[in-house]
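Take this structure, written in structure tokens, and hold onto it; I'll ask about it next.
Shown here: the complex without one of its protein chains, the others still in place.
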Amino acid sequence: MNMPKHRLDEQTIAMRVAREFQNGMYVNLGGGIPTLAANFVAEGREVVFHTENGGLGYGGIAATEEADWDMFNASFQPVTYAPGMSFFSHDEAFDMIRGGKIDLSVLGAMQVSEKGDLANWAIGNMADYNGDVVAWIRTGRFPPGIGGAMDLAAAAKKVIVAMKHVTNKNEPKIVRKCTYEITAPRCVSLIITDIAVIEVTPQGLVLKETAPGFTPEDVQAETEPILKIDPALKEIQL
Amino acid sequence: MNMPKHRLDEQTIAMRVAREFQNGMYVNLGGGIPTLAANFVAEGREVVFHTENGGLGYGGIAATEEADWDMFNASFQPVTYAPGMSFFSHDEAFDMIRGGKIDLSVLGAMQVSEKGDLANWAIGNMADYNGDVVAWIRTGRFPPGIGGAMDLAAAAKKVIVAMKHVTNKNEPKIVRKCTYEITAPRCVSLIITDIAVIEVTPQGLVLKETAPGFTPEDVQAETEPILKIDPALKEIQL
Amino acid sequence: MINKIVGSAREALADVFDGAVILCGGFGCVGGMPATLFRALAEVPARNLTLVGNAPVLGVRAQKAAARTMQVPDWFADGELLLKNGQVSKLIVSVPAMAIYRLEEPFPIVKALQAGQDIEVELVPQGTLAARMKAARAGIPAFYARPGTGTFLQKGREVRRFDGKDYLLEEAIRADFGIIWAHKGDRHGNLVYRGTSRSFNATVAGAARVTVAEVDEIVELGAIDPEAVATPGIWVDRIVRRAV
Partner (left out) sequence: MINKIVGSAREALADVFDGAVILCGGFGCVGGMPATLFRALAEVPARNLTLVGNAPVLGVRAQKAAARTMQVPDWFADGELLLKNGQVSKLIVSVPAMAIYRLEEPFPIVKALQAGQDIEVELVPQGTLAARMKAARAGIPAFYARPGTGTFLQKGREVRRFDGKDYLLEEAIRADFGIIWAHKGDRHGNLVYRGTSRSFNATVAGAARVTVAEVDEIVELGAIDPEAVATPGIWVDRIVRRAV
């Protein structure tokens, strides 16, 4: 008899992401699911959140009544003040990233390859537009915008992807080779989805954890590359 | 009958230097005679003094009783606070220099060539030590130290030299070709000394002003390259 | 006396010329966008402008959608006005439009291109964009950086290895004008910001030949703590009060 399959909702994925936060880490959270993780830092741990637009040490996402348009993160969410916070220029914010001071970057993704290549800034491929970015934008279909993703993916000490396991059309997002434009090659080390936690290793993708009710075969069915199964495979722990 | 020759003292050279300060200029003053000019800004003009160690807008040289070891200029002189002052890092101080924001750099010099080459950081030449800087330092004879001179000479909008016209041994310091290691080639545009004001032009050195009692011949006698005489030659005005 | 305070934004930008390259402060949305200066630029006759910034042409409609609970007032503006006027011939940006927001109508750059405007777009990673501005300010003509290696951005570019890793040659962006917002400023041009709205404003300050700042408040010289000056006045050429 099978347990009922239970896909994690976004908040729960974010809770699982937050388990990766070690005390003292400098963490940058990308837009979407990653930013939700700011609210789930474990008791007794202190983590410093970095935002590209020049802030370090914000508290969490601000409630409507606290929202201040001079206090927001790189996903345009209002954030709260916390003691120890600091503000600085955009260039300094990226010196921190490029200089390797961000311990953990959690990013959303459109695709992740089995080598850890990340595609998270464009839904499409330059080749489809003969390399003409203007032609692409003119179509109005998911106009590409790099933002800070390439900088983070290229330079953070560790890059984790947090995303739904498949697209809205049930196409796999964990793929052999990215078909969308990539953000950086071989940068992702851990993938956290609504059905699995997968580690990117030199030997390939290793399934470490599954959502309640999901067998390795279930996860494999939604994943393009072949998954290795960790001998210590377990249910996703929160 | 000749007027008595009157060499300007250091304070008076500095007064002449200060006549070059236009309202609103950002000015960096090197050690020695140049720093003295800070005290002679003309009435009605406002000049902002920049110091390499991260200060902008200091007032002047501090009196003994005001001396604070956290308020000093790049010549290790205590300076005073003035409204509008700011402090910043050393790298930002040199971004200002390299970025071309210093309108006027006044430097001391060991030698200036007729092309405007400046030698002001070493008394000697690398060739004398087979290019071995350690051998040079080991001698203990005027150990070389670059400081901020190369950065200023290479990047300030205008470089003025303020110095005694000749060495203590009465050797000319304005020379055809620098024998000492140079700071930057073709960077000096005006030379202010105790006996003359000389402009460096593409056509050569032009004598613009002389000290009281000094004829062009007197100045030429203490100057290695041939001087052109400005038709509007006049006595040094303070 | 030094007085960088100018009576109006239009006066401060009156010498913007055809073909000028303009660095834009602000992150692209909510606080910190130099709205008064964008509005003034839209009233200047200059055309064929190059706008350089993180996301200077999202438009107020998108900003309001993105800002959600943070209020974006109707007087707010960005480079959308210049696109509408047909004043823009090139964008050097990190985000020309946002794929994630569904608006009633297309983003301003999409509309402009669909209307047949001839606009070049250079996409730059956000941190590299900031560093290329900073390099210009620091008199550094070029530097090497890693973001973009192994992506479409590497195509046709100079790649160089340091310590076994590839880096791209990145050139400083040389600009004619920089427009920024700051919270407070004095007549010397010293600026302080507020919160995360500092961002690209502090980066743009000093990076162009002429930096124009719009400030919420003009204060007396000496009112800003010299230890807390975020942008020393040397980087700023003209100051105007924000016109709301």
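We call the chains A, B and C, going by the order they appear; numbering starts again at 1 in every chain.
What we mean here is this: contacts are C-beta pairs under 8 Å (C-beta built on N, C-alpha and C of every residue); 3 or more make two chains touch, one makes a residue touch a chain.
As the structure is a prediction and not an experimental result, all values here were calculated from the model.
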Next on the checklist: Let's see if you follow the contact definition: name the visible chains touching the chain that is missing.
Outcome noted: A, B, C
Next on the checklist: Out of B:Glu20, B:Glu181, B:Glu199 or B:Glu222, which residue would touch the omitted chain in the full complex?
Outcome noted: B:Glu181
Next on the checklist: Need a quick check: the contact residues on chain B for the chain that isn't drawn.
Outcome noted: 31, 51-55, 62, 64, 67-74, 76-79, 87-91, 93-95, 97-98, 122-123, 126, 131, 133-134, 137-138, 140, 142-151, 153-155, 181-186
Checklist outcome for this item: Across the whole complex, the chain not displayed is touched by chain C residues 131, 135, 138-146, 160, 162-163, 165, 167, 171, 192-195, 225, 227-228, 230
Next on the checklist: Using the document's contact rule, name the residues of chain A that touch the chain not shown here.
Outcome noted: 23-24, 26, 44, 46, 48, 50, 56-57, 81, 83-88, 92, 94-101, 155
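Basically, only the chains that are shown with their structure count from here on.
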Next on the checklist: By that same contact rule, can you tell me which chains touch chain A and chain B alike?
Outcome noted: C
Checklist outcome for this item: One chain pair leads in contact pairs, namely A-C
Item to check | Relative to chain C, chain with the most remote C-alpha centre | outcome: B
Checklist outcome for this item: Separation of the C-alpha centres, chain A versus chain B, in whole Å, is 56
Checklist outcome for this item: chain B to chain C, mean C-alpha position gap in Å, rounds to 38
Item to check | Intercentroid distance (Cα basis), chain C paired with chain A, Å | outcome: 27
Next on the checklist: Quick check: what residues of chain C touch more than one other chain, meaning two or more?
Outcome noted: 134
